[in-house]
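Following: one structure in structure tokens, then a few remarks.
Take a look at subunit A:
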Amino acid sequence: MLEVRGLTKRFGGLTAVAELSFSIVQGEIIGIFGPNGSGKTTLLNLVAGLARPTSGVILWQGTNIAGWQAHQIAAAGLVKTFQNPQLFPELTALEHLLIAGHLALKRRLGWQRLATLFRHAQASQTLAHRAREVLALCRLDAAREARAAELSYGEEKMLGVAMGLMCEPQLLLLDEPASGLGAEEIANLERVLRDLKREGMTLCVIDHKVGFLRQLADRAISLHHGAKIAEGTPEEVLRNPSVVSAYLGRAHAAI
Partner candidate 1 sequence: MKRLAGTALVAAALLALPLATQSDFVLTILVFAFLQGMLAVSFNLVFGYAGQLSMFHAAAFGIAAYATHLFGKHLGVGYWGGVVLAAALVAAISVVVGAICFRFRLREFYFAVVTLAFSEMARLTVLNWNSMTNGSLGINLQERPIDGTLAWYYVALGALAITLVVCWRLVHSWMGRAFVAIRLNDELGDTLGINVFRYKLVAFTAGSIMAAFAGSLYAYFLGSLEPGLLSIDTSLGIIAMVLLGGRRAVAAPVLGALVLTALPHLIHFSAEIRSLVYGAILIFSILVMPQGIYGAAAQLIRRHA
Partner candidate 2 sequence: MTQLIAGQLLNGAIVGTLYGIVALGVTLTFGITGIVNFALGVFMMLGAYAAWYFADTVGLPYPLAVLAAVGVTAAAGLAADQALFRFTRNNLVNGLLVSLGLIAVLEACALLVFTATPKEMHRVLPGIVMLGGLVLPKMKLVVFALLLTVIFATYAALTRTWTGRAAYAYAQNPEAAALMGVATARLQSGVVVYSCGLAGLGGALYAALYSLEPTLGSLFILKAVEAAILAGIGSVTGALLGGVILGVTEGVGSIYLPLAFRDAYGLVFLVLILLFKPAGLFAGRR
């Protein structure tokens, strides 16, 4: 589904991502581990079109999307959420989702959506219905009419996921969805992600918190200083000595 080959990103003298290659298969949940600064967020930004690669190829269903603009990549089915929740100030949760329904409407109607500008739209009923469905899936019903500023941190992050879902993605990239969340919220998040997987969605989750990904992911990759140092099932990767030393320092790896 997604194949990354030789992906490199340099910021002046700093190499954030170094010759990274891996692939994601449809229907799986793949986890990307790595301590802070290992290039995880940069990787996601590159794939989602928020940054341009210095070199390398990003193949999405056979097409090279490296250098595409963010909205084009979203339209192609690849959607990313933000680690620090990005929201629309003053709008309610429902309004956020209505805005996020833009892409789905475009897909469904194409150029004909211009006609709906001056006719009373059937589309807005379908849209509102879908938005409520997604809110229910993300267990945000209670917060439906709450403004962005009134939401708790966990709800903000969930809203980010919900907005991503409204875009009907085939691959959802989640940037540290569990960071900053309490135990109950993490359990909630896990439930939602498992529900998504059951419905056939492919997920790529990055996090530096190991526990959350360990149970959730089918497969895992570990990054360190922008390069892949291990690949396999979560258990295999976490037992890998280079991974342990990356997280905890060389002394612990020997143990």
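As a convention for this text, contacts are C-beta pairs under 8 Å (C-beta built on N, C-alpha and C of every residue); 3 or more make two chains touch, one makes a residue touch a chain; residues count from 1.
How were these picked? Simply put, all candidates are chains of the complex that A comes from, given by their letters.
In this text the structure is predicted, and so the values were computed from the model without any measurement.
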* To do: Spot the contact partner of subunit A in this complex among 1 or 2.
  => 1
* Asked: Inside the complex, what are the residues of subunit A that reach candidate 1?
  -> 48, 50, 69-71, 74-75, 79-80, 82, 86-91, 98-103, 105-106, 113, 116-118, 121, 123-124, 127, 163-164, 166-167
